[in-house]
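Apart from one protein chain that is not included, each protein chain of the complex appears where it belongs.
Chain nomenclature is as follows: A, B and C, assigned in order of appearance, with residue numbering initiated at 1 for each chain independently.
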Amino acid sequence: MPNAVLLISCPDRPGLVAAVASFVADHGGNIVHAEQHVDAALNVFFQRVEFELEGFGVERQAIARAFAPVAERHGMTFDLRFTDTHARIGLLASREPHCLVDVLARTRSGDLGAEVVAVISNHDTHADLAAFYGVPYVHLPVTAQTKPQQESDVIARLRSLDVDLVVLARYMQILSPAFIDAYRHRIINIHHSFLPAFVGAKPYHQAHGRGVKIIGVTAHYATEDLDQGPIIEQDVVRVSHRDAVADLVRKGRDLETVVLARAIRLHVEHRVLIYGNKTVVFT
Amino acid sequence: MPNAVLLISCPDRPGLVAAVASFVADHGGNIVHAEQHVDAALNVFFQRVEFELEGFGVERQAIARAFAPVAERHGMTFDLRFTDTHARIGLLASREPHCLVDVLARTRSGDLGAEVVAVISNHDTHADLAAFYGVPYVHLPVTAQTKPQQESDVIARLRSLDVDLVVLARYMQILSPAFIDAYRHRIINIHHSFLPAFVGAKPYHQAHGRGVKIIGVTAHYATEDLDQGPIIEQDVVRVSHRDAVADLVRKGRDLETVVLARAIRLHVEHRVLIYGNKTVVFT
Amino acid sequence: MPNAVLLISCPDRPGLVAAVASFVADHGGNIVHAEQHVDAALNVFFQRVEFELEGFGVERQAIARAFAPVAERHGMTFDLRFTDTHARIGLLASREPHCLVDVLARTRSGDLGAEVVAVISNHDTHADLAAFYGVPYVHLPVTAQTKPQQESDVIARLRSLDVDLVVLARYMQILSPAFIDAYRHRIINIHHSFLPAFVGAKPYHQAHGRGVKIIGVTAHYATEDLDQGPIIEQDVVRVSHRDAVADLVRKGRDLETVVLARAIRLHVEHRVLIYGNKTVVFT
Partner (left out) sequence: MPNAVLLISCPDRPGLVAAVASFVADHGGNIVHAEQHVDAALNVFFQRVEFELEGFGVERQAIARAFAPVAERHGMTFDLRFTDTHARIGLLASREPHCLVDVLARTRSGDLGAEVVAVISNHDTHADLAAFYGVPYVHLPVTAQTKPQQESDVIARLRSLDVDLVVLARYMQILSPAFIDAYRHRIINIHHSFLPAFVGAKPYHQAHGRGVKIIGVTAHYATEDLDQGPIIEQDVVRVSHRDAVADLVRKGRDLETVVLARAIRLHVEHRVLIYGNKTVVFT
């Protein structure tokens, strides 16, 4: 039997933990995980509560309605999700294969708790790879002239496939505000620098030029401001004067792969709450 | 105003989070942090709840009594602590100064939320250091013959000083079972290896001999079995063929200092629950 | 034009660096990398010298003979290799796909400077994967009874394919001393623990039982003693009480993949020298 996950945020005040826990307990439910966080400066309360549907006295489709009065009483915004509904991912890729291979392989081995419903790319390079993993490959080439039309096509395709989450697996195109808005807080990008250092193009070249001793990568939600969105996960690796730009690229690739996978997992397991330009990540 | 901290463990069953949260809410309290963990294999529930005393409807000294019926109903073992009672640390040291200097400096700067009430050493090497930090220095030399008597003297001194926590800051003596028992789960040792690798003497020599590429250190509670106690915190650092034993010692020193300080902080902030030979650490 | 790589070891004494560098310079060569290491305790000198063949006054196939007098004069053992000869890898796999997918994908993208000439497995699970990457898949099932025969078949196949390096990509069979001997110092295994902790079976279960706060993996050369061979590379990741064994397995998988790939790269780029049970790794 799957579990239910409540993601809650509201102004902080006494009694919130008790209100949610009592709601679950009063219907005979068992909480398996509960994490909360209070941003003391902003006075906001965040919570993730996961409880067993087994033995819970409210039908799955009626839980949100049953919880609504609790939420209203405390001014809560909430999302209700279930651990057996796998996210439908639209994977946007370009020429670099490493993130693409990795996400597809994890999906096949069942490691990720999500499904890739299409690979969309402006190149036809990786059609065979998608075919091997049994995932439709949508080739939508782009030029400076066709960019708006191509983007519309991408969005149309994502919509027709009922995509929950857009993953930019080293997709090298900048998305328009309209695209961002259509999938707000549901587009994960992997940027190949330790943000906020080295925003924009060629971050490994920038890092090499600056002579840093550590490089990093950042998975974040795409927003209208390039590389400025809420950060989900970051990681780093040590480099030295011996590393040429090509070595940074190679070392960074392993980071990109792993950090993107972690961010997708956190998102699809409903562990991320966004507020302002930041995230609360309940691991 | 300080906060109260409840540390709870009991058999897992529905309603535990609600029971504790309702106890706090029913007395007008505000929970500022609450973390729980369920060991699914052993079916044990662990919780750390921190709530404000300000506005709480029960006097500080009456809270434990007020909570007792809740605990009894659910079979809970609990500890109640307050964030304004600083742990009284007895620091046992030998010749190596780095952990000693570090703990004393952190105490002085108020960084640790604890107080060192005595430095006890089998050497007189660091009396001036303790004096500088205004901490009594107890020199209790030890030989193979006098070991049992010396240990009794150490324990007597710790008792007379009403010590809450014994910190072995690279104290090179093995403690007897009687000592362990007198301060069970209240003796923190820093072992200079990544346990369980390299138990016992000269772990850096062992690591060098084995040709490892990473070394580590481990802070744990001392038990009757040498270097086998519940682990609180570990950290590691990269080494290479270029590092002689002396380099491992030097690199390890910085780890020992930081990891011991982290473990002390976790303990004195009531973030550690011990079960079996393991710990739950609510960070 | 490729480079030549000299890997040298000998008793340490004055003049070694000059002797090798002069050999290169006297023939008009240009050193692009030169690293040396002296094990002061054992008085052994190790060196890796990479120089350009372009402009070098000795034919490629005559270099070893030309260097022999220098080596003899100083008691040097040496290997001569060229950066354009890609290692031929025999990949031994079992049911777990992650290391297999990763090595094949890196080979395809040209990232590894090596070629996988066969995947050999006791299961037929991953034949399609090998086929996708255009690599022959050899299915050699094994039972307790057929183990010696199966191993002979594996060795025969490796020999017929002229394999330079055997990679155990989570191959769960223990190799016989005869197998080890046939490919001494040319079998890389990835062990899923931070050796020497948790030797043998089910290391993640062992790590979970011990309650460690960090887990690791180790790439090493297989020897007759299980998990005791010379370590090439290790890496670690943080875990907590929240991580069940399945989480350790999942987190460990990403480490296994990356650490195995790093070890293969170091080996095929001739950066590893073995002495006693340790390695010198020139990165």
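Heads up, the rule we're going with is that a residue touches a chain if its C-beta (ideal position, glycine included) is under 8 Å from a C-beta of that chain, and two chains touch if they have at least 3 such contacts.
Quantities reported herein were computed from a predicted structural model and do not represent experimental measurements.
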Contact partner of the left-out chain, one of B:His27, B:His74 or B:His98: B:His98
Residue ranges of subunit B at the interface with the undisplayed chain: 97-98, 101, 105, 108-109, 111, 128-129, 132, 242, 250, 253-254, 258, 261, 283
Residues belonging to subunit C that touch the chain removed from view: 13-19, 21-22, 24-26, 28-36, 38, 55, 238
On subunit A, residues whose C-beta touches the chain left out of the figure: 37, 39-41, 194-198, 210-214, 216, 230-236, 240-242, 244, 277-281, 283
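Just so we're on the same page, only the chains that are shown with their structure count from here on.
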Same vs different contact residues, subunit B with subunit C, by half of numbers used: same
Farthest-lying chain, centroid of Cα atoms versus that of subunit C: B
Separation of subunit A from subunit C, taking each centre as the mean of its C-alpha atoms, in whole Å: 36
Distance between chain centroids, defined by C-alpha means - subunit B, subunit C (Å): 41
Touching two or more other chains - residues of subunit C: 242, 283
